[in-house]
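With one protein chain withheld, the remaining protein chains of the complex are depicted in position.
Letters A and B mark the chains as written, and numbering starts fresh at 1 in each.
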Amino acid sequence: MRINPRFIDKIVKIGLNAQAFFTVGILVTIVAIIFFKGSPYLNMEFIFSSPEDMGRHGGIFSTIVGTVFLVLLSIFVATPLGVGTAIFLTEYTKESWFTKTIRFGVESLAGIPSILYGLFGFIFFVIKLRMGWSLMAGVLTITIMILPTIIRTSEEAIKAVPRNLRIVSYSLSATKWETVTKVVLPSAGPGILTGIMLSVGRAVGETAAVIFTMGSSLRLPTSLMDSGRTMAVHFYILAREGISMEKAYATALVLVLSILCINIIAYYIMNRVTSKYS
Amino acid sequence: MIKKAFTKEHFVKWVLIAFALSSLLFLFLIFIFILAEGLPLFHKIGLKNIIFGFKWAPTKGSFGIFPMIVSSFLVTFGALVIGAPLGLSCAIYLSEYSGKKLKLFLKPALELLAGIPSVVYGFLGVIYIVPLVRNYFGGPGFSILATSVILGVMILPTVISISFDSLMSVPKTYREGSFAMGATKWQTIYKVIIPAARSGILASFILGMGRAIGETMAVIMVAGNALKIPTSVLDPLRTLTSNIALELAYATGDHRLGLFSTGVVLLVIIMALNYIANFAIKRRVLK
Partner (left out) sequence: MPKLMMTVLLLLMVLPLSFGACSPKGLQNKKRTVTVAGSTSVMPFTEKLAEHFMVDHPDFTVDVQGGGSTAGIQACLNNTVNIGMSSRQLKDDEKRLNQIIICYDGISFVVNPKNPITALSLKDIRDVFSGKIKNWSELGWIDRRIDAVTREEGSGTRGSFEELVMKGEEIDDGIMVQDSNGSVKEVVATDPYAIGYISLGLVDAKVKAVTIDGVRPSIETLKLGEYKIVRPFLYVTHGELDDSGKEFVNFVLSEAGQNVLKKEGLIGAYD
């Protein structure tokens, strides 16, 4: 007896519908749990006071500062390096062993687990280079971690700029660098910025690479050699040790909200491209 | 004036070369360091003893990581069992059944899911999934099952977005031709579209595997970290990544080198997975 294919079609449609619904449901559940369990404890005091008593009391101010410093400094180092490399690869060279090597490095580093960055950063920066658990060690490690992403997205964005724009620019007797800065970069800008925002998002949520390099001191970091916590590290410690479930949820909420904001900014930037050129 | 512009151009070029070289330095620094620290132990103890050794007791001279290799693969396959069908179904739904509005809404939703830090997944896993496994299935709750569930959810965004891209790039004509011959939607999907997109879909699974096998923090929280090879899905386990994270802070001498050797094994596995995934995609482009 052959089952009517139209019947199968209907079943499949319901099945797929259900699974999609289920998946969205997972996301909604996760965000809802964090939101409902965390928001009662999220207030101005939580954001602006530092942790006390191992995090049982107080807020997360020093961890917010730690996160901001770590991420901003890493972006500060990785962006010129990454974008510069991308510009160099696309505008200034032909395909050669050099470019192939860089591409190989970028592709290979793409999937490296963050614990290996932690392993490397701890032994190399913290111990061998004697930086101790410090902002500096953390920044260097995170920089290496986000460099491939920035190079890759910048390269794609620059490659996507139509050739005509460059040709027109040269025909107006602009130099290469003038073309790059006044024509190519502005047009590739949103794509590059999206890559940067992606890296920011990743760095904010990163734990394994940070806890072994920047450490987990509860103090507010005020110099490059100071140790400190990021929000993600603080959350991890609060959660694992059962220090305070309420503070843990609240910290998670701040984390998720931050990432949501970063994503929204990235989307806003990306959409400016489509609106500009459509 | 022209001379000035010329030297400025030269200057810029050399600055950019410097940047590119620095990037290269940074990129390969980590590679070379891990290899330099990790390879010697293979030489000293023997590749077979490390990869197929059954006992990890580095302070006593045993560097066998076989149980951890097995555990890593077990939870990765478990994650695929949970995440691949679900992810593929969502991708199919997104590309074939949903309108533009839904697509616009679901992409950012996916990216938010992907952006949630792994420690948050681990935390929710400990609070909700581990007790669930313990109360309804048995065992301590910290298990292959719990870890696979968490990892399965974590690889969903990867599987969905890459499969989705792959399905969307199947030309419209394939679908139209199939419908013109009287096939139903599902028949079209099943017999035409999925085969056409299969290398991309496969690539998404493999990249999902890469993500799962490299996950550390969430796994430490829900896996239980026992050294023995698990004999049931309800047994606790330790993955290669968890091992590094647990012992890194205090390992010295050969013990530390052992962790780097574990890192080398991880590197090899992930680079292999990446290579296979890219190879699978390349085949599609050539088709």
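By definition in this document, a contact is a pair of C-beta atoms (placed from the backbone, for glycine too) under 8 Å apart; a residue touches a chain by one contact, two chains touch by 3 or more.
These numbers come from a predicted model, not from an experiment.
The chain that is not drawn here is touched, among residues A:8, A:185, A:257 or A:270, by A:185. Summary of contacts with the chain left out: across A:2, A:94, A:130 or A:163, the touching residue is A:130. The hidden chain makes contact, of the residues A:17, A:49 or A:217, with A:217.
Considering the complete assembly, chain A touches the hidden chain via residues 52-54, 69, 72-73, 75-76, 79, 126-127, 130, 132-133, 181-182, 185-186, 189, 193, 215-219, 222-223, 226-227, 237, 240-243. Annotation for chain B: contacts to the undisplayed chain at residues 55, 59, 130-131, 134, 139-142, 220, 224-228, 235-236, 238, 246-247, 249-252.
The rule is simple: only the chains that are shown with their structure count from here on.
Taking each chain's centre as the mean of its C-alpha atoms, chain A lies 17 Å from chain B.
Of all residues in chain B, only 5, 8-9, 12-13, 15-17, 19-20, 22-24, 26-31, 33-34, 37, 86-87, 89-90, 92-94, 97-98, 106, 108-109, 111-113, 115-124, 126, 153, 156, 160, 183-187, 189, 207, 210-211, 213-217, 221, 241, 244-245, 248-249, 256, 259-260, 263, 266-267, 270-271, 273-274, 278 touch chain A in the complex they form.
Against chain B, the residues of chain A that register as touching in their complex are 5-6, 8-9, 12-13, 15-17, 19-20, 22-24, 26-27, 30-31, 33-34, 80-82, 84-85, 87-89, 92, 98, 101-102, 105-120, 122-124, 143-144, 147-148, 151, 175-177, 201-202, 204-208, 212, 232, 235-236, 239-240, 248, 252, 255-256, 259-260, 262-263, 267.
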